[in-house]
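A protein chain is absent from this complex, but the other protein chains hold their places.
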Amino acid sequence: MKITRRDAVAMGLGATMVAMLPLRVSAAGEEAVMAFTGGAEAGEGDITLTAPEIAENGNTVPISVAAPGAVEIMVLATGNPSPEVANFKFGTASGGAEVSTRMRLAGTQDVIAVAKMADGSFIKTARNVKVTIGGCGG
Amino acid sequence: MASGVKPRVKVPKSAAAGDVITIKTLISHKMESGNRKDKQGNVIPRSIINRFTCDFNGANVIDMTMYPAISTNPYVEFKAKVDASGEFKFTWYDDDGSVYEAAKSITVS
Partner (left out) sequence: MKKTLMATALATIGAASALMADPADIPLVIEGEEMISSVKAPDYIPGLDTAYSGWLFRSEETQALEIDDFENPGMPAVDYGLELWSTADGSEGKSCADCHGDISEMAGVRTTMPKVNENGELWAMEEYINNCRVNRMGAEAWKRIKSPEMLAMTAAIGLQSRGMPMNVAIDGPAEPFWKLGEELYYTRVGQLNMSCANCHEDNYGNMIRADHLSQGQINGFPTYRLKWGGLGSIHRRFKGCMKNIRAEPYKPGGPEFLALELYVASRGNGLSVETPAVRN
(Lines give C-alpha, C1' and ligand atoms only; values in the text may rest on other atoms or scores of the structure.)
Protein backbone atom coordinates (compact mmCIF):
# COMPACT_ATOMS: atom_id res chain seq x y z
CA MET A 1 0.00 0.00 0.00
CA LYS A 2 1.28 3.40 -0.98
CA ILE A 3 0.76 6.16 1.54
CA THR A 4 0.49 9.57 -0.05
CA ARG A 5 1.32 12.78 1.71
CA ARG A 6 -2.39 13.59 1.86
CA ASP A 7 -3.12 10.24 3.53
CA ALA A 8 -0.39 10.85 6.06
CA VAL A 9 -1.80 14.25 6.94
CA ALA A 10 -5.29 12.80 7.28
CA MET A 11 -4.06 10.01 9.51
CA GLY A 12 -2.11 12.41 11.66
CA LEU A 13 -5.18 14.57 12.03
CA GLY A 14 -7.25 11.54 12.99
CA ALA A 15 -4.74 10.52 15.63
CA THR A 16 -4.72 14.04 17.05
CA MET A 17 -8.50 14.06 17.24
CA VAL A 18 -8.57 10.72 19.03
CA ALA A 19 -5.93 11.93 21.46
CA MET A 20 -7.91 15.10 22.10
CA LEU A 21 -11.18 13.32 22.75
CA PRO A 22 -10.83 12.60 26.48
CA LEU A 23 -9.46 16.09 26.97
CA ARG A 24 -12.44 17.63 25.30
CA VAL A 25 -14.82 15.57 27.43
CA SER A 26 -13.24 16.53 30.73
CA ALA A 27 -13.01 20.10 29.49
CA ALA A 28 -16.80 20.19 29.19
CA GLY A 29 -16.99 18.84 32.75
CA GLU A 30 -14.45 21.39 33.95
CA GLU A 31 -16.40 24.15 32.25
CA ALA A 32 -19.59 23.08 34.01
CA VAL A 33 -17.80 23.05 37.36
CA MET A 34 -16.45 26.55 36.68
CA ALA A 35 -19.89 27.78 35.68
CA PHE A 36 -21.20 26.49 39.01
CA THR A 37 -18.42 27.93 41.16
CA GLY A 38 -18.21 31.17 39.22
CA GLY A 39 -14.57 30.44 38.50
CA ALA A 40 -13.64 29.74 42.12
CA GLU A 41 -11.43 26.75 42.85
CA ALA A 42 -13.23 23.84 44.53
CA GLY A 43 -11.14 22.24 47.26
CA GLU A 44 -11.39 19.03 49.21
CA GLY A 45 -13.73 18.67 52.14
CA ASP A 46 -16.50 16.73 53.80
CA ILE A 47 -18.36 15.59 50.70
CA THR A 48 -19.26 11.99 49.92
CA LEU A 49 -20.39 10.63 46.59
CA THR A 50 -21.73 7.08 46.67
CA ALA A 51 -22.12 5.22 43.39
CA PRO A 52 -21.56 1.64 42.28
CA GLU A 53 -18.05 0.78 41.18
CA ILE A 54 -19.56 -1.18 38.30
CA ALA A 55 -23.05 -0.39 37.03
CA GLU A 56 -24.93 -3.31 35.47
CA ASN A 57 -26.65 -0.94 33.09
CA GLY A 58 -26.02 2.72 32.32
CA ASN A 59 -29.74 3.52 32.16
CA THR A 60 -30.29 3.54 35.90
CA VAL A 61 -27.27 4.18 38.11
CA PRO A 62 -28.11 4.98 41.73
CA ILE A 63 -26.07 7.78 43.33
CA SER A 64 -26.08 9.50 46.69
CA VAL A 65 -24.33 12.71 47.68
CA ALA A 66 -23.87 14.08 51.17
CA ALA A 67 -22.08 17.31 52.09
CA PRO A 68 -22.97 18.44 55.62
CA GLY A 69 -23.44 22.19 55.71
CA ALA A 70 -23.78 22.63 51.95
CA VAL A 71 -26.45 24.94 50.56
CA GLU A 72 -26.26 23.60 47.02
CA ILE A 73 -24.83 20.52 45.28
CA MET A 74 -24.16 19.99 41.59
CA VAL A 75 -23.68 16.53 40.09
CA LEU A 76 -21.87 16.09 36.78
CA ALA A 77 -21.14 13.12 34.54
CA THR A 78 -18.06 14.10 32.58
CA GLY A 79 -18.44 11.50 29.84
CA ASN A 80 -22.09 12.12 28.95
CA PRO A 81 -23.18 14.05 25.82
CA SER A 82 -23.72 16.99 28.19
CA PRO A 83 -22.18 16.79 31.65
CA GLU A 84 -25.00 18.20 33.81
CA VAL A 85 -26.97 15.61 35.80
CA ALA A 86 -28.71 17.53 38.56
CA ASN A 87 -28.46 20.54 40.81
CA PHE A 88 -29.89 20.52 44.34
CA LYS A 89 -30.58 23.64 46.41
CA PHE A 90 -31.38 22.98 50.06
CA GLY A 91 -33.95 25.29 51.69
CA THR A 92 -34.68 26.34 55.25
CA ALA A 93 -36.78 23.22 55.96
CA SER A 94 -34.08 20.86 54.69
CA GLY A 95 -32.87 18.18 57.07
CA GLY A 96 -29.34 18.24 55.68
CA ALA A 97 -27.52 18.31 52.37
CA GLU A 98 -28.00 14.64 51.62
CA VAL A 99 -29.76 13.37 48.51
CA SER A 100 -30.12 10.25 46.34
CA THR A 101 -31.27 9.87 42.76
CA ARG A 102 -30.78 7.68 39.69
CA MET A 103 -28.87 8.77 36.63
CA ARG A 104 -27.89 7.76 33.12
CA LEU A 105 -24.28 7.18 32.20
CA ALA A 106 -23.30 6.90 28.55
CA GLY A 107 -20.26 4.80 29.44
CA THR A 108 -17.45 4.32 31.95
CA GLN A 109 -16.53 7.74 33.29
CA ASP A 110 -15.91 10.03 36.26
CA VAL A 111 -18.88 11.38 38.16
CA ILE A 112 -18.22 14.66 39.98
CA ALA A 113 -20.10 16.29 42.85
CA VAL A 114 -19.44 19.91 43.78
CA ALA A 115 -20.93 21.50 46.88
CA LYS A 116 -21.38 25.17 47.68
CA MET A 117 -20.95 25.73 51.41
CA ALA A 118 -22.79 28.30 53.53
CA ASP A 119 -19.69 30.55 53.55
CA GLY A 120 -19.61 30.63 49.74
CA SER A 121 -16.66 28.26 49.37
CA PHE A 122 -16.77 25.15 47.19
CA ILE A 123 -15.67 21.56 47.73
CA LYS A 124 -15.73 18.68 45.31
CA THR A 125 -15.21 14.97 44.95
CA ALA A 126 -15.19 12.49 42.06
CA ARG A 127 -15.78 8.81 41.54
CA ASN A 128 -15.16 6.56 38.59
CA VAL A 129 -18.10 4.38 37.59
CA LYS A 130 -17.61 1.53 35.14
CA VAL A 131 -20.56 0.82 32.91
CA THR A 132 -20.68 -2.71 31.57
CA ILE A 133 -21.75 -3.65 28.10
CA GLY A 134 -23.72 -6.79 28.83
CA GLY A 135 -23.38 -10.09 27.07
CA CYS A 136 -27.13 -10.54 26.78
CA GLY A 137 -28.57 -7.26 25.64
CA GLY A 138 -31.83 -9.01 24.85
CA MET B 1 -49.53 16.96 29.10
CA ALA B 2 -47.54 13.78 28.73
CA SER B 3 -49.78 10.79 29.28
CA GLY B 4 -49.66 8.52 32.31
CA VAL B 5 -47.55 10.80 34.48
CA LYS B 6 -48.10 9.83 38.10
CA PRO B 7 -46.27 11.07 41.18
CA ARG B 8 -45.61 8.86 44.20
CA VAL B 9 -44.34 10.17 47.52
CA LYS B 10 -43.43 8.48 50.77
CA VAL B 11 -43.46 10.56 53.96
CA PRO B 12 -43.63 9.19 57.53
CA LYS B 13 -47.12 9.70 59.03
CA SER B 14 -45.74 11.08 62.28
CA ALA B 15 -42.54 12.35 63.84
CA ALA B 16 -41.27 14.16 66.94
CA ALA B 17 -40.58 17.90 66.81
CA GLY B 18 -37.07 18.57 65.54
CA ASP B 19 -36.77 15.18 63.83
CA VAL B 20 -34.99 14.81 60.53
CA ILE B 21 -37.11 12.58 58.30
CA THR B 22 -36.42 10.87 54.98
CA ILE B 23 -38.71 11.58 52.05
CA LYS B 24 -38.81 9.49 48.89
CA THR B 25 -40.41 10.63 45.65
CA LEU B 26 -40.88 9.06 42.25
CA ILE B 27 -42.75 10.25 39.20
CA SER B 28 -43.52 8.11 36.17
CA HIS B 29 -42.04 9.94 33.20
CA LYS B 30 -40.17 8.82 30.11
CA MET B 31 -37.46 11.50 30.46
CA GLU B 32 -36.80 11.56 26.73
CA SER B 33 -33.23 12.85 26.62
CA GLY B 34 -33.20 14.44 23.18
CA ASN B 35 -30.15 12.34 22.33
CA ARG B 36 -32.03 9.39 20.84
CA LYS B 37 -33.12 8.80 17.27
CA ASP B 38 -36.20 6.96 16.01
CA LYS B 39 -36.17 4.17 13.43
CA GLN B 40 -36.16 6.70 10.58
CA GLY B 41 -33.09 8.40 12.03
CA ASN B 42 -34.89 11.52 13.22
CA VAL B 43 -33.92 12.93 16.60
CA ILE B 44 -36.65 12.33 19.18
CA PRO B 45 -37.14 15.75 20.77
CA ARG B 46 -36.21 16.24 24.41
CA SER B 47 -39.12 15.93 26.83
CA ILE B 48 -38.17 15.75 30.49
CA ILE B 49 -39.14 16.90 33.95
CA ASN B 50 -36.70 19.78 34.41
CA ARG B 51 -37.40 20.83 37.98
CA PHE B 52 -38.68 19.33 41.21
CA THR B 53 -39.43 21.18 44.42
CA CYS B 54 -40.60 20.23 47.90
CA ASP B 55 -41.93 22.70 50.46
CA PHE B 56 -43.07 22.19 54.03
CA ASN B 57 -45.58 24.69 55.45
CA GLY B 58 -44.37 27.21 52.90
CA ALA B 59 -40.65 26.77 53.62
CA ASN B 60 -38.48 25.21 50.92
CA VAL B 61 -36.95 21.80 51.59
CA ILE B 62 -35.29 21.15 48.24
CA ASP B 63 -35.25 22.72 44.80
CA MET B 64 -33.78 20.41 42.20
CA THR B 65 -32.90 21.09 38.57
CA MET B 66 -32.99 17.96 36.43
CA TYR B 67 -31.12 17.39 33.20
CA PRO B 68 -31.59 14.66 30.55
CA ALA B 69 -29.10 12.49 32.47
CA ILE B 70 -31.75 11.75 35.11
CA SER B 71 -33.21 8.25 34.57
CA THR B 72 -36.71 7.35 33.42
CA ASN B 73 -39.21 7.68 36.30
CA PRO B 74 -37.15 10.23 38.27
CA TYR B 75 -36.47 9.13 41.83
CA VAL B 76 -35.33 11.55 44.52
CA GLU B 77 -34.67 10.83 48.18
CA PHE B 78 -33.84 13.64 50.62
CA LYS B 79 -34.11 14.87 54.22
CA ALA B 80 -36.46 17.35 55.85
CA LYS B 81 -36.52 18.79 59.35
CA VAL B 82 -39.96 19.01 60.94
CA ASP B 83 -40.77 21.30 63.88
CA ALA B 84 -44.57 21.27 63.69
CA SER B 85 -47.40 19.34 62.05
CA GLY B 86 -48.11 20.37 58.53
CA GLU B 87 -48.15 19.53 54.88
CA PHE B 88 -45.44 18.72 52.39
CA LYS B 89 -46.09 20.01 48.90
CA PHE B 90 -44.32 18.40 45.95
CA THR B 91 -44.17 19.94 42.48
CA TRP B 92 -42.70 18.60 39.25
CA TYR B 93 -42.25 20.83 36.16
CA ASP B 94 -42.44 19.25 32.70
CA ASP B 95 -40.69 20.63 29.58
CA ASP B 96 -44.11 20.82 27.93
CA GLY B 97 -45.33 23.28 30.56
CA SER B 98 -47.32 20.75 32.60
CA VAL B 99 -47.04 20.90 36.37
CA TYR B 100 -47.68 17.84 38.51
CA GLU B 101 -48.41 18.15 42.19
CA ALA B 102 -48.70 15.95 45.26
CA ALA B 103 -49.18 16.65 48.96
CA LYS B 104 -48.66 14.64 52.15
CA SER B 105 -49.43 15.56 55.76
CA ILE B 106 -47.36 14.73 58.80
CA THR B 107 -48.33 14.83 62.48
CA VAL B 108 -45.54 16.18 64.65
CA SER B 109 -45.77 15.81 68.41
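Order as written gives the chain letters A and B; numbering starts at 1 within each chain.
In this section, contacts are C-beta pairs under 8 Å (C-beta built on N, C-alpha and C of every residue); 3 or more make two chains touch, one makes a residue touch a chain.
From a predicted model like this one, the values you see are computed outputs, not experimental measurements.
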Sole residue of B:Asn35, B:Asn60 or B:Asn73 that reaches the chain not shown, by the stated touch rule: B:Asn73
Those residues of chain A which, in the complete complex, touch the missing chain: 52, 54-57, 59-62, 132-138
Chain not shown, touching residues in chain B: 4, 6, 8, 10, 24, 26, 28, 71-73, 75
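Please note the rule applied: only the chains that are shown with their structure count from here on.
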Partner chain B, residues of chain A touching it in the complex: 59-61, 64, 77, 80-82, 84-96, 98-105
Residues of chain B touching chain A in the complex: 20-21, 33, 35, 55-57, 59-72, 74-82
